[in-house]
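To start, the structure under review is shown below, and the notes come after it.
For this view, one protein chain was removed and the others were kept in their places.
Labels A and B are assigned to the chains in the order they are written; within every chain, residues are numbered from 1.
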Amino acid sequence: MRGRAHQYLGFGLVGLLLLVILTGFVWLPYDPLAIDLDNVLAPPSWAHWLGTDQFGRDVAARAMLGARISAFIALQTVALTVLAGLIVGLASGFLRGWTDRILMTFSDALLAFPGILLALSLIAVLGQSRHSIVIALSIAYLPSVVRVVRAAALSIREREYVEASRAAGDGPLYTVWRYVLPNALPPVLIIATSLFGWVVLSESALSFLGVGVPAPAPTWGNMLSSARPYMASASWLSIAPGLCIVATLLGINMLGDALRDRLDPRNAA
Amino acid sequence: MTDALLQVSGLRIEADQPGLAPLLEGLDFEVAAGERLAIVGESGSGKTMATRAIPGLLAAGVHRAAGSIRFEGEELTALEERDLRAIRGAGIGMVFQEPMTSLNPALTIGKQLAEGLKLHRRLDDAEIRRRCIDMLRRVQIADPERCLAAYPHEFSGGMRQRIMLASVLMLEPRLLIADEPTTALDTLSQREVLELMVALTREMGTALLLITHDLGLVAQYTDRVLVLEKGVLVEAGQTREVLAAPKHPYTAKLVGSLPRPGDGGATGGGGDVLLSIEQAVVEYRGKPGLFGAGAPKRVIDGVDIAVRSGEIVALVGASGSGKTTLGRAALGLKELAGGMVRFDGVDIAAMDRRQERDFRRAAQIVFQDPFSSLAPHLRIGEIVGAALRHVPGLTAAERAERVTRTLEEVGLAGYERRRPHQMSGGQRQRVAIARAIVSRPRLVVADEPVSALDLTIQKQVIELLQALQRERGFACLFVTHDLAVVEQVADRVVVLEKGRIVEEGATAAVFANPRHDYTRRLLAASPALAIAEGSAS
Partner (left out) sequence: MLTYIFKRLLLAIPTLFLVALAVFLLVRLIPGDPAQVMLGEGASPEAIASLRTELGLDEAVPVQFATWLGRSLGGDLGNSAITGEPVGALILSRFQLTAVVVLISVGLATLIAVTFGLLAAWRQNSRLDLAVLGMASFVLAVPSFWLGLVLLLVFGVMLQWLPVVGYVPFSEDALGAVLFLVLPIVTLTISETGVLTRMMRSSTIDVLRLDYVTHARAKGLSERTVLMRHVFPNAFAPTLTLVGLTLGRLFGGIAVIETVFTLPGLGRLMVDSVLARDYPVVQGCLLFTATLYVLVNLLVDILYPLFDPRVTVS
């Protein structure tokens, strides 16, 4: 049915993104940072496929480098958040009691700050850099991952195979490692995929607001941000980076849906 | 018989997906007015689908491919959706299996009861209310007025099923389709709900189509029976005749799977006391209220049980009696609030590391649910082998050898590399048994080990457990609500009600002469026993 076409499109788009990033390591059409004041705001042409910006920099080259920067930030953030989320979520869901209550109160308080605002204020404190973005977004999204892991741990903990492990004389750490963790992974994998999409979106939003990745390094978000004043005279500047974001998110989301269809126990039966 | 109430002929049901075998093939049957007909079969036999097709309510994904369904002379399959709706509820009522999901949680009982009456009868609100209250009284709901304003979640499963019954019978349908109406209930409420259903339908002259997998219920409550196997009708006839002299091998197998008394208990079990539970108390912390935890709820209240080595002791009770909790507590999996459990004379709460390790190896458990008791990500060999992790002095090769041999013993030779989801419920339960016996335990707690299985599989698993017990001579604490199984396997029986022991003794003695009222009620509510006795006489 629709599932198949969906999956292929998802794989295709993510594959394309990977291809663009990998190509960018060996070949870029121009130096993405080279200023060329003779060639300012040139419309798309054979020489510059996607045109040039207000400093004469090649948009295609910048978009390719932007893909790399965005993907790296997203990967680092996802890795950090998932690792921390697993530790906190498993502790909270498996130990329950006071540990759970304290961790959850903190998590709820953190959840009360809209993600992007929290990231914004953390960046205000940490200073504007790529590391700050990774840390800020990790903290902002941590509660979502913790919730998923905790819910999984709470439900797995009630399964009889966990009781069987206790009845066999296994210690609690071993039980978590051998039985709870592996069975909590499917939902974590699903949320990790979604998280990747959220982070790409948030990072581009932060960059669009002017508090993301600092200039002159290009990201899709700050490319859009600097395109805003030239909307009337150079509309191509607003189109290309936006399409890049849409394609990436579409691919990731479809991949996530496919994953959910495969891993969701409700569909397995 | 042209005056039959319902006439189904040549009914075929197929999956929407092309290329699959039909789910139900060439089904013919009739129901006369006021008759009580049972459709029996195990899961996958197509019995539910057959009945859902009657009022045109098949689930998404399957459709009626051929066949005619006539109700009171009218061809239902030719009706417009609109006209079919006029028959649903008013002509044909349905009661479903799951009392927990068959009432809408967001509407009061009153609104849900009134709905059908408003639709099919022209009555004013006062009259509707009067009839609702009257009907609730007839299904023995204590305070009908209050019930109307309450929401479904405020009632227990048995109560909800009665409310369902009220809401359906209030429209006085000519045919009531009841799909496993009591399977989700415990033995006591099961009997009450069925008795009510039969009494009310008899009073109203409503025909009853009872779908069930439980032959005991069939024997007790129906006139005629149809037996379905894998979508095909294999036998039909008067209930008494079919059960006494089944013609088709499948029916014979079903009848033969009914637990019968006197198959002989365990080896007799006259050894020393192995497990002794002394004045055990288990409490659940109350729901945390605004200011700290609420009052603790006592689920086990001062229970003493001794299990001798090699003996099978059955622990019986209705749901909520605390039997499962007590089984867990016997293995130290539930903390005691008072009293103690001794294994081989040693308090299990005060064991040192080594003693605890030996205890864990010597005392094992088989769980009820074969779908949740095996870790889905591991292979069968790993699952069974996990029980040997704490056995000292075993090499990896010896461990693998033990696993292989044990799997052979439970009839699963060569299954080491399979995963749980590739196996049937009965096979999974065999794995669970293998896991329990691989460490050569002296005590096995079996917690409702067969209640989630089909009847024919139940028989096989029980026989396996009995054979292994006889051969290896471990003691067994057998937790169950099914008295027929108890009579088949246990030497002694302990009856638990609300966390206290109300009766105990040798199985034969208790069954022949139950002293406590609760035991008598349990015995009376056990239909499988009735049929076993009936066919013996």
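Keep this in mind: a contact is a pair of C-beta atoms (placed from the backbone, for glycine too) under 8 Å apart; a residue touches a chain by one contact, two chains touch by 3 or more.
Source: prediction; values computed, not measured.
The chain omitted from view is touched by exactly one of A:L22, A:A47, A:A79 or A:A124, namely A:A124. Annotation: of B:M164, B:A330 or B:V410, B:M164 touches the absent chain (contact as defined above). For the chain left out of this panel, the touching residue among A:S45, A:T105, A:S129 or A:S155 is A:T105. Looking at chain B, the residues touching the absent chain are 52, 55, 57, 59-60, 85-90, 92-94, 96-98, 101-107, 115-116, 119-120, 151, 153-154, 164, 167-168, 171, 287, 290.
Residue-level contact of chain A with the missing chain is found at 1-2, 105-106, 108-110, 112-117, 120-125, 197, 201, 204-205, 208-211, 224-225, 227-228, 231-232, 235, 238-239, 241-242, 245-247, 249-250, 253-254, 257.
FYI, only the chains that are shown with their structure count from here on.
Separation between the centroids of chain A and chain B, computed from CA atoms only, is 47 Å.
Residues 328, 331, 333, 356-357, 360-361, 363-365, 367-369, 372-377, 383, 386-387, 389-390, 421, 435 of chain B are the ones touching chain A in the complex. Across the complex, chain A meets chain B through its residues 159-161, 163-170, 178-179, 182-183, 268.
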